[in-house]
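Here we show just some of the chains, and they stay where they sit in the whole.
Residue numbering begins at 1 within each chain, and the chains themselves are lettered A, B and C in the order written.
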């Protein structure tokens, strides 16, 4: 596995990451890591390769956009001195353009998204042993859907930045697309955004596959 | 307005109708009618034509299919002796085929839906002064969406029965389709099913238009 | 409709306006706008003319008098930069003279009411595209009732100010008087002040009629 022994892995993001984690820092047993993919990643690593002694920390906050991430980056990422960092952000940046179309000050458009995310990556990378960037997604198989199209633009930005800076790239949208050939979206997430445990496990598996985790 | 003076109007359905109504019978002020279209219909009639003295009763139950409606029809419709009755059912009949694809005993397929609904209509019609049948819907503009296609089949069954028995027919799906030319679905309902107050008001307006309500 | 496309409409007032809105700013879906006339105005506009993209913001606070409004005017009106503003205030100014006759420091008498309200209108008008002033009211048909007589004085002040400054004037008291020819007050509000959904819908309809809203 790419993640080094004794590493501290901080995973930051929005409600998909948060899932009820402990405040101010989500680390440790039970509900401290929330009930989503972060907890599953921690459990799969802990049950499979305990000798690596990897610490997993959940710093997701529900509702966050990349703009919110930037505002809390010092305390919620840098101060924690992670060895590895994973970032999954952008869903709210897109979603509010569609769910609250009139509230324009809540929208984070592609330019701001790219500039902010790139800036965070660029300045943080020197302090890390490894960085993972995961795409935002919508659990919607219709690629002509307006919000899907917009989400794909943000996913492409993530890929572009990951490529430019040599980060591990995880295409969560592509993973859900594969699952959507078997399930209708409502079997994974009623609102096409917040997945049930099947969808959360999918994210955990994609993350682990990308960092070279071995199942047995 | 088609609804006669001094009528008792019972509105039955699923969670779209229920919206937290009082148990066992939802009638009266404040939250007794719930917070959805039934309360809005009652308020619009009461504020506009109080001289008609129309009683509105909400008998929706969250999660119901037409199969559940049939099971409680005697106590929840016939025993209340409505003059007018409105029925909006079918969303769960369809939804569970997509959200719980493996739990097949929870699915109500088109044949059962049609037979059950028609039977309820046929046996109840003689006791009524008026009957309104509203289509189920999904707030999804893509007509190729699998669940949308299935929902349209159920909507067509409602229209067929309404035509056959001379009931007032309200095409809620068509109304949402018009709204979807202006809104993305997430601005009306996060899960494409349970609308916010804009969507509930749309249902109330469509119902009232169909029964000839005059706004002023 | 008088309200311009893309406008932000702020509605301020007391408990009739508040109805459990979100703090500090009431905007958005579901309960954010509360359960009263503001939510109904938003829903009727949203369901009928979504292309106008009007934002509705609820800034009512239960128990407020015009004195309280003045104290929070900067943060709760000016800072929000509304295009249109509606104000319905005065019920508590009057009510406490009758419900707490001994607590004279809680009373806002007509002179203070007029001076304060006029001052708010005069200084705010230049920043607005449109202003709506609605009368306070009591749901009491007896015009010789002591509190009704006093409330009518405050309503007359509102009309006077609206006329002087060219604001849209909405006579809510007159609207309730029409309804009271059909209902006894207890069918609309147990305390003659806080209306049920019928009375709240009446306020919403009067507001919308005054700004030229078209029902269909």
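As a working rule, contacts are C-beta pairs under 8 Å (C-beta built on N, C-alpha and C of every residue); 3 or more make two chains touch, one makes a residue touch a chain.
Predicted, not measured: the structure shown is a model, and the values here were computed from it.
The complex is a homo-oligomer: every protein chain shares one sequence, and counting across the whole structure file gives 8 copies, of which 3 are shown.
We adopt the following convention: only the chains that are shown with their structure count from here on.
Chain contact topology: the protein chains form a complete graph, every chain touching every other one. Residue numbering shows that subunit A and subunit B use the same positions for more than half of their mutual interface.
Measuring from the averaged C-alpha position of subunit B to that of subunit C gives a distance of 33 Å. If each chain is reduced to the centroid of its CA atoms, subunit A and subunit C end up 45 Å from each other.
Each chain gets one centre point, the mean of its Cα atoms, and the points for subunit A and subunit B are 40 Å apart. The part of subunit C that touches subunit A in the complex is made up of residues 6, 27-28, 53-55.
Contact residues of subunit C toward subunit B in the complex are 29-30, 33, 35, 39-40, 42-44, 46-48, 50-51, 179, 182-183, 196-202, 205, 209, 215-216.
Of all residues in subunit B, only 95, 98-101, 142, 144-147, 183-184, 186-187, 190-191, 193 touch subunit A in the complex they form.
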